[in-house]
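Here the complex is missing a single protein chain, while all its other protein chains stay put.
Chain naming follows the written order as A and B, and within any one chain the residues start at number 1.
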Amino acid sequence: METLETTVTSHNQKELDLSAVDEIVARYREERGALIPVLQEVQGHYGYIPPEAVSRVAEGLKIYPSKIYGVMTFYKQFYLKAKGKNRVMVCCGTACHVKGSDRVTRRVLDEIKLPDGQDTTEDGLFTIEQVACIGACSIAPVVVVNEKVHGKMTQDKTMRELRKITEAADE
Amino acid sequence: MEAGRVFKITINGQAVEARADDTILKAAQREGIHIPTLCYHRQLSPYGGCRVCVVSVEGIPRLVASCTMPVTDGMQVRTDSEQIRKIRSTVVELILSNHPKDCMVCEQSGRCELQDLAYEFGLSHIRFKGEVSVHEIENQNPVLERDYNKCILCGRCVRMCDEIQGVGAVDFSKRGFRAKIATAYDGVLDCEFCGNCIGACPVGALTGKPSRFKGRPWEVRKVKTVCNYCGCGCSIMVNVKGGEVVRVTPVEDGGINEGMLCVKGKFGFEYINHEDRLKTPLVKKNGAFVEASWDEALDVVAANLGRIKKKYGSDSIGGLCSAKCSSEDNYLFQKFMRTAIGTNSVDHCARY
Partner (left out) sequence: MNSRPKSISISVCMGTGGIAAGGAEVMEAFEEALAHLGLAAELREKCTAHKVGCRGFCARDVLVDVVLDGQRTTYECVQADMVPRLVEEHIVGGVPVEQWLAGPDYEAFHAGQTKVVLSDCGSIDPEEIDAYLAVDGYTAIQKVLGEMLPEEVITKIKDSGLRGRGGAGFPTGLKWSFAAMAKGNEKYIICNADEGDPGAFMDRSIVEGNPHALIEGMSIAGYAIGANLGYVYIRAEYPLAVQRLAHAIEQARAREFLGKNIRNAGFDFDIQIKQGAGAFVCGEETALIASIEGGRGMPRPKPPFPAHRGLWGKPTIINNVETLANLPYIIRKGSEWFASLGSEKSKGTKVFALTGKVCNTGLIEVPMGIALKEIIYGIGGGIEGGRQFKAVQTGGPSGGCIPAELLDTPVDYESLAQVGAIMGSGGMVVMDEDNCMVEMARYFLHFTQEESCGKCVPCRVGTKRMLEILERIVAGQGEAGDLELLLDLGEDIKAASLCGLGQTAPNPVISTIRYFRDEYDAHIVHKRCPAGVCKALFEYQVVEPLCKLCGLCVRKCPVGAIEGGKKKLAKIKDRKCVKCGICIEVCPFDAITQIDIHETAEV
C-alpha cells in the first residue's frame, strides 16, 4: 500500500482518528454490497472520505483500494477533499435552467472565486456546487444554502444570501 | 443449463452448430466467421463495452453485442450489413478521435487491434474534432509504462488483473469522457508487475520498458521455449531480432501457464546481452582471475574434476546450474553430472 500511504502523509499532517471507520466497517462487515453505505457513513462522519479511511475500509471489507477509488469517483455524492464551511448548491435542473439558473450560477461564480477545477474556496468558507435537479422545480430557479432551499431566486436575492455569510465571517 | 446441448443457428445464412453456453461471437469464431472485436478477450469475462462486435439477430429490433449475446436455438444472425459496417466504423472513428496518431513510433504498431480496425474500415479521415484526453505518462518502475492517452477503456487490463491475476491493482475511475483506468488515488503502480495487463492491452497504452524500440513485431523471429526461472515451466516465445532477444511473450494457447507470465519470465531477459556478462572463461592464476581460451579452461575443469572423482568418489562432487542458462544448457548440465560425474547432487536455483 505504498501509494496510498504516500498520499496520506502528504495530505494530512495530523494523525486522523480512525476509530469511527473501524466501528462503521465492523457494523457492515457481514452485509452484502456494503461498500457504498460504508462510504456514505464515513463521509457523514468526516465530512469527506479521508485517504486513510480508504485503506481501512479496504482491509475491513476485503475490497481492492483501486475499486474503492473507482466507486468514490463514480458517484457525485462522494468528496475526496474536505468541503467548505458553507455549502451552496445551485440547481441546474431543466426547470431551473429554463428559468435562467445559468445567470445565477455565473453570478455566484463571479462573486466567489474558486481555484481552477476546485469547488471549494481557498479560505474554506464556501463550497459551490452545480447540481442536477433537487426536485423543487415548481419554485425554480432554486439555490440551496446550507441545506435550506431558496426558491424563485434572482441574482440579487442569491447575492444577499451569500453576503450574509461573508459578512458574518468577517466579524 | 444443458451445457451439452447443441443449438442449430444460422450465421449469414450458413447453418452452424453452437453449444448451449456459446455467445454468438464464440459460435462464429469456431466457424471461422470474422467479427471484429476490441474489448473482448478470450480468457476474460465478456464486457460488451466497445460495441465493435455488434451483429443483428432476426426478431430483435436492436443490434446486439455478439460477445455477450447467448445463442438460442434457431437464432438467425447476420454479422455484416451496411448498417452494421457503418456502426462499427463510427465506433472506431470515435475512438480514433480521442487517440494519438503516432503509430509510427508506437510500440504496439503492427499488433495493435485498433490500428487493424482503422485499416479494416479505411478510416483515413476522422470527421470529429474536439477535446482529446491528456494524461501524464506513468513509468516510475523498471518494467512497465502506462500511457493512458492511448487507452481506449476496454477494461481488459482491469479484468486481467482482477479475474486472472487476483491483484486488482487498477480499476475504472471517474466516469464518462473523464473515465480513466487508475490505481487507488491514481498513484504509481504498486503491484506484482507480472505484465499480463500488457498482453491484454489491445493498443499501446501498456508496454514493457525493456523492449522499447527494440523491434517491430514483423521484424522478430519467435522461438518457442520453456522459461526456466522456476519449476513451473511456463511456455514462452522468445522474440529474437538480429540474434538478440528483444521481448518475451507467452505462448497464447498452450502451456501450463495458459498465456500468463510473471515479472521474471516476462521482463527478465536483459541479462542476455548485458555488458557485465562474462563472454570469455576466466581461470584463477596466482590468486587472480585471468582470461583464458575455452580449451585451456575446459582442461583445467576436466583435470580437477577427474582428480577429485578418483580420489573421493562421484558423490563428493555437486553441481549448481543457473536459471540464466537456457533450458538446453540446463538439460545438458544435469546429464553431464549424472552420467559423466555419476552423481545426483545436481541442483539449480529453480530446482530440476
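Operating definition for what follows: contacts are C-beta pairs under 8 Å (C-beta built on N, C-alpha and C of every residue); 3 or more make two chains touch, one makes a residue touch a chain.
Just so you know, these numbers come straight off a predicted model, no measurement behind them.
For the options B:Arg19, B:Arg51, B:Lys309 or B:Arg338, the residue in contact with the chain missing from this view is B:Arg51. Checked against the full complex, the one of A:Ile24, A:Cys92, A:Ile128 or A:Leu162 touching the unshown chain is A:Cys92. For the chain missing from the display, the contacting residue among B:Ile9, B:Val91 or B:Cys321 is B:Val91, taking the whole complex into account.
Check A:Leu18, A:Leu114, A:Ile134 or A:Ile165 against the missing chain and you find that the one touching it is A:Ile134. What chain A contributes to its contact with the hidden chain is residues 32-37, 39-40, 63, 67, 70-71, 74-78, 92-95, 97-99, 103, 106-107, 110-111, 131-140, 142, 149-151, 155-156. As for the chain not pictured, it touches chain B at residues 46-52, 54, 62-65, 68-70, 83, 86-87, 90-91, 94-95, 97-98, 127-131, 152-153, 172, 174-179.
Throughout what follows, only the chains that are shown with their structure count from here on.
Averaged C-alpha coordinates give centres for chain A and chain B that are 42 Å from one another. Taken together, the chain A residues at the contact with chain B in this complex read 1-4, 6-7, 51, 54, 58, 64-70, 73-74.
Within the complex formed with chain A, the residues of chain B that make contact are 162, 168-175, 182-188, 190.
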